[in-house]
Structure formats: structure tokens, C-alpha cells
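All protein chains but one are shown at their positions in the complex.
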Amino acid sequence: MFQTLLMTSLIMLTISIAIALYRVVKGPSLPDRILALDSIGYNIIGIVAVLCIMLDSSSYLETILLIGILAFLSTVALCKFLERGVVIERKRND
Amino acid sequence: MIEIVVVVMVLAGTVLSLISSLGFLRLPDVYTRSHAATKSITLGILFILLSTFLYFMFVHNQVSVRLLLGIIFVFLTAPVTGHLIARSAYRFGVKPAGITDELAADLEREKRKTAESSQA
Partner (left out) sequence: MTMQILLNLLVAMIWMLLHDKWSMLTFVIGFILGAFIIFSMRRFFPTPFYGRKLWSLAKLVGLFSLELFVSSAVVSWQIIRPRLNIEPGIFKMKTRMRTEWELSMLANLMTLTPGSVVMEIAPDEGIMYVHAMDVPSMKKSILRTRDRFEDAIIEVMR
């Protein structure tokens, strides 16, 4: 019973990733796509956490932190790119 | 006993994140979608991570500090990404769907002021 319910929640998380993927492909503007990619990252965090409970092992818990940091940094980089046209700004001496 | 609590919390979090994904389909523009992304998903992931924390605390008797760190990190960064995406979408030129927009005039004035000061 326990495993079945956890499996259900895994399937629901996968469905929500699929919906976000649809938004990535179709999204009318670029910020839409970035937003959908960000939410895919959060859903993957949830999937890893549920997998940790299902497999009954705490070895994957580092992955949660890692994916969270990666999703945040990629979102920040993409937003900076949208706003200014460059990711890393150099200081100009003029 | 603890299994029941864990499963209920995991299912609640999953339903919340599914609802916010539905919001991606239904809501009209980027700004309203970012509402769905920042609020419902944060709460959903928070529920799932907390239930994982409780599971390892009560079943395996281990307090996982990494998981607590992850919870704090998600809590801190979710509003920042929402704010960043809304701001860069506005600067990028995506038109908001509503009628009231008190930002446009002020931003225009600000731009003109910086252009004048850079010319002078």
C-alpha cells in the first residue's frame, strides 16, 4: 500500500513535468520557457525525495541540494542574459 | 503510523505541484504564471522534503542536515527566481495581460533620464 501510493505520487509528478515540457516547447515568449524549466527543476527535486523514501536509502539526498543549486543558477544566468544580452558582465574602465 | 503521515504529506505536495503545472496551461501570461510557479510549487516541494525528513528521522533515527539545508535553500531561492523572471520579462518587452499598469510610465521616464545623463 505504502509503495503503491508513493508510486502514484511519482506518476503525478511526471505528468506535471510533461505539462511543463509542453510549455517549454510551445511557450509564446522566452520568459515562459525559463519559468517552465525552473519548475521542471523543482519537480525533479520532488521526484528524488520520493525515490529516497521508496528505496529506503539516504544516499541520494545530496542530489536534492545539487539540483536545487543548479536550477537556481541556470535561471539566474538565463534571466541576466534576457535582460542585458550578456551573462557575465565585464567592468569597463571608461 | 509515521508512514501514514508521510504518505499524506507526499500526496499533498504532489497535488499542489500538479495544480501549479495546470496553472501553466490555463493562465494567460508570464506574470500570472510566475504566481503559480513561485507559490504552489514552493509549498509542494516543501511538503515533500519535510515528509522525507520526518521519514528518515523516525524510521531510521537519523537527522539529515543536508535535507534541512535543501529546505532552507529552496525557501530562499524560490521568491528570488520569481522576482527575477517577472522583472526580466518586463524588461524584455512581454506585455502584461491586465489593464492597470503603473510601472510603464515610470520606467520610461527613468530610461529617458539615464539617456540624457549619458549624453551630457
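Here are a few things to note about the model shown:
In order of appearance the chains are A and B, and numbering begins at 1 in each one.
By our rule, a contact is a pair of C-beta atoms (placed from the backbone, for glycine too) under 8 Å apart; a residue touches a chain by one contact, two chains touch by 3 or more.
In this text the structure is predicted, and so the values were computed from the model without any measurement.
Counted over the whole complex, the shown chains touched by the missing one are B. Checked against the full complex, the candidates B:I2, B:V59 or B:L107 give a single residue touching the omitted chain, namely B:L107.
With the whole complex as reference, residues 16, 19-20, 22-23, 26-29, 31-32, 34-36, 38-40, 42-43, 63, 76, 78-80, 82-83, 86-87, 90, 96-103, 106-107 of subunit B touch the missing chain.
Just so it is clear, only the chains that are shown with their structure count from here on.
Residues of subunit A that touch subunit B in their complex: 2, 5-6, 8-9, 12-13, 15-17, 19-20, 22-23, 29-32, 34-36, 38-39, 42-43, 45-46, 49-50, 52-53, 58, 61-62, 64-65, 68-69, 72, 75-76, 79-80, 82-83.
Against subunit A, the residues of subunit B that register as touching in their complex are 3, 6-7, 10-11, 13-15, 17-18, 20-22, 24-25, 30, 33-34, 37, 41-42, 44-45, 48-49, 51-52, 55-56, 60, 62, 64, 66-67, 69-70, 73-74, 77-78, 80-81, 84-85, 87-89, 91-92, 94.
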